[in-house]
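So that we are looking at the same thing, I have put the structure below in structure tokens.
Left out: one protein chain. Kept in place: all the others.
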Amino acid sequence: MFVRNCWYVAGWDYELPPGQILAKTIADQPLALYRKQDGTAVAVEDRCCHRHAALHLGEIEGDCIRCMYHGLKFDASGRCVEVPGQSRVPERAVVRSYPVVERDNWLWVWMGEPARADADLIPFSVGPGDPDWDMRPSSMRFEADYRLVLDNLLDFSHLTFVHRKTFGGEDFAASLPRISRMERGFRVERWVRDTPALVFTQHVMTGRYDMLIDYTVQLPCVFVMRFQVYEAGKATEGPSDGKLLLDTWTCQSVVPASAGECTYYFSWGASKATAGREVGDLLYAGIHKAFLEDKEMIEAQYRNIRRDPDRPVINIAHDAAVNQMRILLDRTIAAENAGLAAE
Amino acid sequence: MFVRNCWYVAGWDYELPPGQILAKTIADQPLALYRKQDGTAVAVEDRCCHRHAALHLGEIEGDCIRCMYHGLKFDASGRCVEVPGQSRVPERAVVRSYPVVERDNWLWVWMGEPARADADLIPFSVGPGDPDWDMRPSSMRFEADYRLVLDNLLDFSHLTFVHRKTFGGEDFAASLPRISRMERGFRVERWVRDTPALVFTQHVMTGRYDMLIDYTVQLPCVFVMRFQVYEAGKATEGPSDGKLLLDTWTCQSVVPASAGECTYYFSWGASKATAGREVGDLLYAGIHKAFLEDKEMIEAQYRNIRRDPDRPVINIAHDAAVNQMRILLDRTIAAENAGLAAE
Partner (left out) sequence: MFVRNCWYVAGWDYELPPGQILAKTIADQPLALYRKQDGTAVAVEDRCCHRHAALHLGEIEGDCIRCMYHGLKFDASGRCVEVPGQSRVPERAVVRSYPVVERDNWLWVWMGEPARADADLIPFSVGPGDPDWDMRPSSMRFEADYRLVLDNLLDFSHLTFVHRKTFGGEDFAASLPRISRMERGFRVERWVRDTPALVFTQHVMTGRYDMLIDYTVQLPCVFVMRFQVYEAGKATEGPSDGKLLLDTWTCQSVVPASAGECTYYFSWGASKATAGREVGDLLYAGIHKAFLEDKEMIEAQYRNIRRDPDRPVINIAHDAAVNQMRILLDRTIAAENAGLAAE
């Protein structure tokens, strides 16, 4: 149920300070991450090849990691370079290592064939380190199939219902967005015009506005959205002709730990040109409240599905992108399983 | 392992105030209960037909319930009457609804074929709303197969042992009651004569008494008992000829949530003609203490059975009603499974 040949977010860069080992599980694979002396991040399987002890309980020595059960030492490529009590290192003494790229303050790990790891496949995003944007990073744990969170992101009609008290907006459910296919995902665009602000901002934004929602969802599970608020303009097609009041990005990644558990990494932030710190505080509080609403809904949905996995679904108009993404996911996984190229 | 064509208790009426949605699971079926504008209780499956979201996280609109994930709206019969974003409602967009009858302050839900739901099959009981009786309602969760609780109710010899410090009574184990067959269950009767009061009442009832225990256990899991205390009389057969001192009913229902979990709804109370409030307080405290004794015993028994489900049992004389009820249950379930009439 997981795509292998793709970049997964293993965490925010601040989760991995030098000298510490970070344990993460992605798509049923336990990982131990650490930094080499030059700061480069390394990911190896969190399982010593000797007797399966957890390497995250180990110690960093230079660019190497030592298992602190019986002392086997591995270099950053996963090759064993020392076995206490003997001079010869068995050839098979290797732990798997995973390509890692640090970009936009995310630790990206390639979970598939290392030879196919192409950093150009990492989706665009805006990190908390970007000096022009006040991005605030966070994360949350969902006890659910990660695909249910993807579904959620691909159908914003739920804003009208799940987030009625936080985001709100009748238009999300009443009308359909424009959906277009990308190489490894989908783009969803929508202008909402002459409408009140998002509910959680209405105490400071009391007028009527045009809003742009423009996002991509890409394999395996990366969501990046431009959300802009304009003064309500007169245009009824194309971009708003009102004044740009607020320009924001939100970058999100839903990373499966196992079949029934995922970690949701997310940020939201405004351009420093359009907003001050207090707007960042507001967005940060707003997204947490809204994602807890999602969490409650999706975890209950997942429990229902687990209870009776074979029950059919009913499709409605808003499911278009949801269904297309599921087809893309299923095909990609099937192709990988068949040993074929994944795209 | 569950009878379908029967009335299950889904809760006490006070658990379902107007405007609120109550989630309950009965026999592996998740239910969402709510009240229509006229107060009538409704039960629908707690699973939206669209994407399996939980309807108990929804909202009541008039007599309808709206799924607050993507906004599908269902009437009290479970038929979808609105799909946001489209004018046409798919024909298959239906959630299952269950017949509900509110009687004696219990919410009775029919879990089988709706056409067979006959309110006359609801067993007699005395509710907390009855003005002549001071019935106190309560409930408790057991981590056990509900049939083990039925077994417990059908063999009062356990009072002598499990409830030695609360109910007590050597006679329960030493002698056998009279058991008779009913259409959908069993009746168990016993006179205990010239005996001390139940242990937990001995500080106020210091003499010797005759006691009537007269109860029915009916499919699927309803127990209703008349318990009366008389001054010790001279009669050795038939009703006591002593003076009636205390007249009580206890109404109980053991409702399976799943194979290994059940909810025990129960009440106990005296006639206002024979007792004041303080006796009600005493009975209420007594039954809770005793049922916690049952809970400890039955949950440990259930763990033993789960560890090794195929171990044979040994039958003793006190198992007569227990075994007959199990046969009735098994036959009823087998007949249902075979698609035949259940009686």
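Per-chain numbering from 1; labels A and B assigned in written order.
Throughout what follows, a residue touches a chain if its C-beta (ideal position, glycine included) is under 8 Å from a C-beta of that chain, and two chains touch if they have at least 3 such contacts.
What you see is a predicted model; the values in this text were computed from it and never measured.
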Residue of B:104, B:151 or B:247 touching the missing chain in the full complex: B:151
Among B:81, B:94, B:140 or B:173, the residue in touch with the chain that has been omitted: B:173
Omitted-chain contact residue, chosen from A:13, A:46 or A:319: A:46
Those residues of chain A which, in the complete complex, touch the missing chain: 28, 30, 46-47, 49-54, 56-57, 66-72, 83-86, 90, 92-93
Interface with the undisplayed chain - residues on chain B: 151, 155, 157-158, 160-162, 164, 173-176, 296-297, 300-301, 303-305, 307, 311, 313-318
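The working rule: only the chains that are shown with their structure count from here on.
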Inter-centroid spacing, chain B versus chain A (mean Cα positions, whole Å): 47
